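Worksheet: one structure, shown below.
The complex is shown incomplete by one protein chain, all other protein chains being positioned as in the whole.
== chain A ==
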């Protein structure tokens, strides 16, 4: 079973993602902010990290950069899921090594598709 970590400070959004992906047979875990997400990634193995951009403490970009600098996590799959969808934000994500991007509000069905695609790749 594939493991996915969801990092978003908005509880309702985490809930929505969990509700969306739960039935697709993934093992889901949640992190309330960037720091928690980073700590979890350090400790456990995940197949995918769904990452919010605007979070207290550490932004999604900072979390991604820190993860990418960890030994053995350079190729960790990360998807940015954010309301920040201007071109400069997308560019910043790419610079941080994030290659999957989905703007809020997002379609749960599309999210399912994209997650499948990423995990199959």
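By definition in this document, contacts are C-beta pairs under 8 Å (C-beta built on N, C-alpha and C of every residue); 3 or more make two chains touch, one makes a residue touch a chain; residues count from 1.
The definition used in the following text is that contacts and distances are computed from a predicted model.
Student: Match the chain absent from this complex view to the correct UniProt protein name in "Sarcosine oxidase subunit gamma", "Anaerobic sulfite reductase subunit A", "MoxR-like ATPase" or "histidine kinase".
Tutor: Going by its UniProt entry, the chain not pictured is "histidine kinase".
Student: For the chain that's not shown, point to the residue among A:11, A:39 or A:74 touching it.
Tutor: Residue touching the absent chain, from the options given: A:11.
Student: On chain A, what residues meet the omitted chain?
Tutor: 9-13, 15-16, 19-20, 23, 32-33, 54-57, 83-84, 86, 104-109
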